[in-house]
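The complex appears here without one of its protein chains, the remainder shown in place.
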Amino acid sequence: MSQTTGTVAAPGAHVSHEAHHDEMGFWRKYVFSTDHKVIGIQYSVTGLLFLLFGFSLMMLMRFQLAYPGSALPLLGKLLGDTRMPGGIMVPEFYNELGAMHGTIMVFMGVVPLAVGGFGNFVVPLQIGAPDMAFPRLNMLSYWSFFLGGVTMLASFFVPGGAAQSGWTSYAPLSDIAGTGQTWWLVGMIFLITSSLLGAINFITTVIQLRAKGLSFMRFPFFVWTQFVTAFLLLLAFPPLEAAGIMQLMDRVAGTSFFLPSGLVVSGQVVTNAGGGNPLLWQHLFWFLAHPEVYVLILPAMGIVAEIIANNTRKPLWGYKPMVGSLIFLGFMSFIVWAHHMFMTGMGTAMAAFFQTTTMIISIPSVVILTALIISLWGGSIRFNTPMLFALGFLPMFGIGGLTGLPLGLNVADIPLHDTYYVIAHFHYVVAPGTIFGLFAGIYYWYPKATGRKMNETLGKIHFFGSLVCMNVIFMPMFLMGLAGVSRRLFDGGASYAFAQPVLHWNVVSSWGAWTMALFQLPFIFNFFWSIRHGAKVGDNPWDATTIEWAAPSPPPHGNFVTAPQAYRGPYEYSVPGAAKGFQPQFEA
Amino acid sequence: MSTPHQTMTSDHAVDHAHDIDRQVRIYITVFVSLMALTIITVAISRFHPPVAVAVSIAMLVATIKGSLVACYFMHLISEKKLIYAVMALTVVFFVVLLAVPVITHNNGFWIH
Partner (left out) sequence: MEIPYTVELRRDTGLNNGKIGIWLFLASEVMLFGALFASYILIRTGSPNWPRGDTILNVPLATFNTIVLISSSVTMVMAWASLKRNRFGTFRMYQASTVLLGGVFLVVKYFEYSHKFENGLFPSTSNFLALYFTLTGLHMLHVIGGMAVNTYFWGPGAKLWKTNPDWFTNRVEHAGLFWHFVDLVWIFLFPTLYLL
């Protein structure tokens, strides 16, 4: 019945991938590939490049914050007279850097690496699948992300520069801002589309393509985190897309969705119809942006969980409560968003509601972190680079999480809202939190992707240097915030009398940031050098138990020669009475 | 073109001819109901009831029409548990999204 070429296809199947893979040219194989591993690497490399770029934007900002009004040597002249006349940063450029640093790090760096990169590469392998459920959709997702990234980068070159209204793009400022904001909106639509398509793929893949014997409660924790994350992306992003469309209408078609009546800008009355509501933007933005922070943290928690189990040579403690917490957290994340809006004049009833849900949502986070910490107890700990980053994650996420609590309480938020305290809080969770988790994942899965290990010495330098620098950068910001220094001030608070006693911390943070850049160099070198010169490894260099380690390093197109099967749970390490120190999930 | 009976390829209990016939009869019934409900909702609106009443009736009729489309044209009434679960979760968040902003920043509409 089948007229197709290649191996005979059973009814319902399509042509074997292997048969025509060899006939594909360079472009189909490596650029417009539908293979989840290639796409995962594409996401990862692009994401890492954007992380580096976003970090560079911040390093520029940190010069202005440490030495407000000073001329930046060398680089200052290169950035042109509009942005840095005489090498001195103008406020508009500071705002541009701030808005784009946030946007790029969140939407073009962390999520593409954590979800697009690690999710795509690892999840199909960990569940024993040949690929994602919709490979062509996967390719579309990557290129949509790429287009979004290009749009965002291009926006720096439009008249007036890139978006300057914060990564949060609050109305009415964003409504009346320069052309760059329109580009931001278009870029966001591409990025959101990418995430939505990816989410559909992840959920379908995890449910349908898991191996025989791989029930949900036998999933590696990493798979669970990606599964829940996909739901967050699927259901939380569309409202921001709608908001983006409405802001585009305001900016391009002259509507007033977010423009209130009687708005006066620079002494001129705005002639739009008015009657709009700036708070509408905030609701729709934060409806996405709160679940988004869990999108930022969950994959990293998953990575850390895998690495801890592997390097303690014992099962995770509290797997079931961890999974339950994950699901509960995912659900709750949709009903806490207005804790970002305590200062918008909501009544006490709704403030109480959001405060309560926010306090409740801290519980599952604490459960997961505690379970990970208890998992260390009694373990035979191997202090390799992935494990060092995983261990570093734990206290850093602890600090980030705990410092979030006062922000989630309506009254305590009043002095802290929009201060450096908030910046410190969220950077602790995302920078020495998530990014450490992602570094851990890179060192851990690099051998699977390349067939070679990264250098341990360089890895340790990377780790210790980054750990110290992260704390040097962000710990002082709690002090600055408690002293009342607002965020987004282009002079770092220098023009405020009450800020004078804490201003010197700006210098400390800046030097911490520039030093941290230096400590990334061993990592960047290691990443590329090890492709050719790293120690060669076999299928399972870490003596791990999860299914991805059944495949060759690197896995071929189609991943597994024969379909793997799961015979037990994911973390059967040091099983009493067993012959071997670990029993892989995939061995009979 | 007939498929082996060991592998399931059809989404419904059976795809034998008479069941499709039954389905088609249902589709026609739903179509007629949808037409009728459309006429009804437009007719009621002609009377310009007070806003609260108008909204309630219009949304009730729309919900009935929407349910008919979802249950019968989209076969939701005989769908698998997984699909129900996903859509139920979505509906919860949909309701939250519709209700919470207006309750929070009520502009004098609801109680503070």
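What to note about this one:
Chains here go by letter, A and B, matching the order in which they are written, and residues are numbered from 1 within each.
The rule is simple: contacts are C-beta pairs under 8 Å (C-beta built on N, C-alpha and C of every residue); 3 or more make two chains touch, one makes a residue touch a chain.
Quick caveat: nothing in here was measured; it's all calculated off a predicted structure.
Contact with the undisplayed chain is limited, among A:Ala66, A:Val186, A:Ile203 or A:Ala440, to A:Ile203. Among the residues A:Ser256, A:Asn311, A:Ser325 or A:Asn526, only A:Ser256 touches the chain that is left out of the figure. Checked against the hidden chain, the listed residues A:Phe32, A:Tyr67 or A:Phe134 yield one contact partner: A:Phe134.
In the full complex, chain A contacts the hidden chain through residues 1-4, 11-14, 16-17, 129-131, 133-135, 137, 196, 199-201, 203-204, 207-209, 234-239, 241-243, 245-246, 249, 253-257, 272-273, 275-277, 279-280, 283-284, 287, 558-560, 562-563. Interface with the hidden chain, as seen from chain B, comprises residues 1, 3, 7-11, 15, 17, 20, 23-24, 27-28, 30-31, 34-35, 38, 41-42, 45, 48, 51, 54-55, 58-59, 61-62, 65-66, 69-70, 73-74, 80, 82-83, 86-87, 89-91, 93-94, 97-98, 101-102, 105-107, 109.
The criterion applied here is as follows: only the chains that are shown with their structure count from here on.
With centres taken as mean Cα positions, chain B sits 36 Å from chain A.
Residue ranges on chain A touching chain B, taken from their complex, read 1, 11-12, 207, 231, 235, 239, 277, 279-280, 283, 287, 331, 334-335, 338, 341, 344-350.
In the complex of the two chains, the chain B residues touching chain A come out as 1, 3-4, 7, 9, 82, 89-90, 93, 96-97, 100-101, 103-107, 111-112.
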